[in-house]
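Every protein chain but one is kept in place in this view of the complex.
The letters A and B name the chains in turn, as written, and every chain counts its residues from 1.
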Amino acid sequence: MRVEAVPELKVKIGLEVHCQLTDLKSKLFCSCSADYRGSEPNTHICPVCMGLPGTLPVLNRKAVEDAIMIALALNMKVSSRTLFYRKNYFYPDMPKNFQISQYDRAGGVPIAKDGYVTLDGGRKIRISRLQLEEDPGKLVYEGTIETSRATLVDYNRAGVALAEIVTEPDITSPREARIFLQKLRSILEHLGVSSGELEGSMRCDANISIEGGTRVEVKNISSFKEVERALNFEMTRQRNLLRKGLRVGRETRHWDELRRVTVTLRVKEEEEDYRYFPEPDLVPILISEEDVERLRASMPELPDSRKRRLMEQYGISMQNAEVLTDNKALAEFFEACAANYGRPDLLSNWIVGDLLSYLYDMGLELRETKLTPGHMVGMLRLIDDGTISGKIGKEVLKEIIITGEAPENIVKARGLVRISDREYLERLTERVFEENPKAVSDALKDEKAIRFLVGQLMKLTDGKADPQLANILVTNRLKALAGKG
Amino acid sequence: MSGRIITSEEVRRLAWLSKIKISKNEERRYLEEMGEILEYFKMLDEVNTEGVEPTYHVIELVNVTREDVAQQTSSNSLLEIVPVMKGRYVKAPRII
Partner (left out) sequence: MPGILELPASEIVRRVKLQEISVEEYIGECFERIRTVDPKIHAFLTLTEDDAMVRAREIDIRTRRGEKVGSLAGVAVAVKDNICTMGVRTTCASKMLERFVPTYDATVIERLKAQDAVIVGKTNMDEFAMGSSTEQSAFGPTLNPYDLERVPGGSSGGSAASVASFEATVSLGSDTGGSARCPASFCGVVGLKPTYGLVSRYGLIAFANSLEQISPIGRRVADVATVMDCISGHDSRDSTSVKTGPTSLRSHLIEDVSGIRVGVPKELFGEGTDEVVSKSVWDALKRLEGLGATCEEVSLKSLKYALASYYIISMSEASSNLARYDGLRYGFRLEDEDWDWSEAFSRNRREGFGPEVKRRIMLGTYALSAGYYNQYYLKAQKVRTLIRQELSRVFKVFNILASPTMPILPFKLGEKLRDPLEMYMCDFDTVTANLAGIPAISIPCSTYRGLPIGIQFMAPPFREDLLIRVSYTLEKSLRLDLRPAV
């Protein structure tokens, strides 16, 4: 087998994202409550979404309006006439064994086409179509999908409204895929139509090919984190095949989250044929220019506009503004803090730098913590007025995230008040010098070694000593010794 | 010969697509019956339908929608008619 040196081939990734319209109170075609999370299985069901014989779908008007707003936010052309189609296939999670969806071939026109999303930095990812469709139910296995002897079906989710957003294969790396998805999520959250935080509210399938090669579909990606991992794995797998001179097979692969690999789905005897045809039980939807303009006028502020406004209004850096507007909750948190704090640039650094990294480390979303804007501002003020050092501030922040205690209380309870008592520190400095004679003689020779002594002093005070003062005291004492010497 | 217009392989595929198990005998019978019926359908080939729009709906209705209002339903009565359940789940055969 020849192993060829292959230059880094370009990667083409397309995404098919399914976003639940979580702002809707009812499902897409029936009046069941769509707020099913946390409910017992099969409690949000009715004859229509269970597909009982004789039942008929009736379209949720607000779903159409949401879809039009999404289309506008993604710079798409809204269709003036759109139809629903049946996508026919059997599966245990499908109450009717067909899905009411939309189609973009054979005369089918989805609700919007041909738009784009601009990523921070200017790259445009084209969006080929947006369509409305119903979510299937959920399957639960006893064990894994392979070992489960039965499948348990919960139809609570069946019939919930989905917006399917399909990109052109413009995405050039797994990382860019994740960035795109974050941006998309932020846009949808700012629109108020979909809350990406809710479990399962945004799911995607990916198509990936190494330039010149076959397209592989990757399904079963459950979250944005998994997207990057799955695509990285798949990209590597394909590159390896090509390096060995082997061909990449055109297929559908399944992302196994636990083992972190993509696997070929069991080779089916037959290929599916969805036999799309227009849904006879639903009539066409006509969308006028007036409808579109009315909705456009009522649209909330979108991430890109908000980014520009934050930069202008608060004078923060573009980089910070981009990160903040990547997530609606974060942007709102920032603005709520900034309303009561006079140094937004500093605030933004704290949020973008420290807060986000702590959240990432703890695996938490902002809304899952007990941190309030009041706490954040309070903590910053304690630094500003010298009560605590910046370093201590980080500790306090971590604690607020977990406990939700007010910063003043934490500082008091843990005795974190910055020690600026000179006399007290001088005594401690003496002690440090006594306990570390070698370090002292080192420091007398080499100025840089002073750091160790300062560090010891800080250690003695549990980091609470005023670092500047500590520095001064150690330096002075050394000078004094040197002078004596 | 009706075998020409549709093949055995196609009949088997249709049985798979529509999830209806058929025996070899039935396959032969379907082949013949469907062949005859499809032959009859061929008469539509003689109709000139160029430029003609299909009729998907015979009524002129458009934009039939409902307000986004959630209504309570008694899910329990629906579960009573489910053939096999496990707890509150509908029990289906294994996937693989």
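What we mean here is this: a residue touches a chain if its C-beta (ideal position, glycine included) is under 8 Å from a C-beta of that chain, and two chains touch if they have at least 3 such contacts.
Computed from a predicted model, the values in this text were never measured in an experiment.
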*Who touches the missing chain here, A:Pro280, A:Gly374 or A:Gly390?*
A:Pro280
*Using the touch rule from the top, list residues of subunit B that touch the missing partner.*
6, 10-11, 14-22, 30, 33-34, 36-38, 40-41, 43-45, 47, 49, 52-59, 61, 64, 66, 74, 77-78, 80-84, 90, 92-96
*Name, in rising order, the residues on subunit A that touch the hidden chain in the full complex.*
47, 50-59, 86, 88, 90-92, 95-98, 106, 151, 153, 155, 273, 275, 277, 280-283
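Convention: only the chains that are shown with their structure count from here on.
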*Averaged-CA centre spacing for the pair subunit B and subunit A, given as whole angstrom*: 40
*What part of subunit A is in contact with subunit B in the complex they form?*
24-26, 31-35, 40-47, 50, 52, 58-64, 83, 90, 92, 107, 139-141, 145-146, 148-155, 266, 269-270, 273, 275, 278, 280, 282-286
*asked:* Help me check something: in the complex, which residues belonging to subunit B touch subunit A?
replied: 13, 16-17, 19, 54, 56-57, 59, 61-73, 75, 78-79, 86-96
